[in-house]
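Every protein chain except one is present and positioned as in the full complex.
Every chain is named by a letter (A and B) in the order it is written, and numbering of its residues begins at 1.
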């Protein structure tokens, strides 16, 4: 079930690369993502929205959050086509998807920190 | 070669990506600097000078494109590779990265393997650029150094080369300022008797090797010319010297002239230079001065041929010499400009002062572009009074001068054949300070007396032969022939120096073993009729204070006097 949301191979690789920094990376991602989400909601222009989506896409792809990255990419592409009518739907989907992966990353952090 | 340890600047606004990338890069052994936006990145770059930059394209405050531009500007000529970190997929965005100075891309999600490979590749590029720059700077330094050396060498050489009379009013020349380093050499100097020696030479090769031989050659040329040596002795000395000092495959093509403006004749020796020309005032057929000898520095002294060609000259005629760059100029089809094209230019010339321009113009038209490495020289035949040979310079203190002596010489056949005693005698007479203001006249007169005694006296040559150009050549042919075959005869020379009041006088007496001549008859001829062959006697009468012949023309006595020295 979780493999639709997160690529486990990516997580394994990340852990191997980051070693003892892995937990910190997971925390940073969660922290970072909260900021990106607020940027998505508070964006005052299509440009700001696009940049936020772009950055979020980048970090989620690095973290193996495949579905989230795909949704961010859709959003990034969508903001280039005015009018932005119906774009809230897409943002809500991102919210929901992030809600799912947030739990998964929290579990992962827990798993790693208890060894 | 082990992988280099680099300092890598990472500029990325996403904390996650920054952390991950920093970890990947430092695990590969590099030092890492991180920035959160473009502005920080530029500041860090300026401060730390990292060797490689990983730049996110979209960042707050200052984006990656602007940061890339500023970093490239700060880096100057050194290559600081910039790898854009991006998941930009549209072509337009990628083009913007390149235009801003990006060297490569790295897509998200990051692959450590690909990143390591890219860093390595960029490092190779960076080193290559550094090597190229270093070599370029080294070449520039060497070049600068070389130019400076050439400048110094040229300055020294110019002191030697231009010690002569290239600035005389009847000489025009064209030479590249760095002709010395093309092996081209142009020298001219007055002899003590007011004749002019000219050398146009061309050493084999280019650059320093070609320039090296020029210095000793110029020294010999000027030294011997100033001492009153003739072309033959000077040529022998130059050849022997070059043969001794140059490697076997180096030599110097040279055309030498001894121009006598008072006797209106020129003595020519051409070894390996293109034909020079005697040009007429009326645009007639140019008379070529053909190369008849091997270049200087090829033959051992005992095989060297110093025989010269003697030609009569007329007022207004010009001698035109040139370096091989003219006839050797080739066009796009490897066709040479050649002697015939040059001859046509010479014949077509109507205004002498435009000759150089016409020759260069013809070369340019033939080749399609101009040349700056040819040497051209033109010498006008003028009245000797139009020239002003510089006063002789003496290296002694000017203090004591022997004033009361006499000396006598007898030169017999074997000596006359191969030895010219005049330079030694003139050297001796230069010790008389009171005579120094008349040294030109003294040299001329002594020259005339000696050659009259030798040619008309000992060798019995008829000066009437010299009435026209053909006879002139015949005269000098016979002179050589008879001199070679000479086995008897003599020239006696007596010098007497005595004080007279506060000044003094020099009496020169020359006696030969010849048949003598009817002095009154020769001197009685009208000047016009004396033409080419009577000039010698007139010259003697004009230049000395007193002259008288005795013993049926076999003995002549000439007197020079001087007043008290100021």
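By definition in this document, a contact is a pair of C-beta atoms (placed from the backbone, for glycine too) under 8 Å apart; a residue touches a chain by one contact, two chains touch by 3 or more.
Please note the rule applied: contacts and distances are computed from a predicted model.
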item: Which of "ABC transporter permease", "2-hydroxy-acid oxidase", "Phosphoenolpyruvate synthase" or "Anti-anti-sigma factor" matches, in UniProt, the chain that is not displayed; value: "Anti-anti-sigma factor"
item: Option touching the unshown chain, where B:213, B:295 or B:553 are the choices; value: B:295
item: Options B:47, B:92, B:249 or B:332, residue touching the unrepresented chain; value: B:249
item: Candidate in contact with the missing chain, chosen from B:271, B:312, B:514 or B:553; value: B:271
item: Hidden partner chain, residues of subunit B it touches; value: 202, 204-205, 248-251, 253, 271-274, 291-295, 298, 300, 303, 324, 334, 336
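Simple rule for what comes next: only the chains that are shown with their structure count from here on.
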item: Intercentroid distance (Cα basis), subunit B paired with subunit A, Å; value: 80
item: Residue numbers on subunit B that touch subunit A, as the complex places them; value: 13-17, 19-20, 23-24, 27, 56, 58, 85-87, 108-110, 112
item: Residue numbers on subunit A that touch subunit B, as the complex places them; value: 10, 14, 17-18, 21, 24-25, 28-29, 31-32, 51, 54-55, 57-59, 61-64, 73
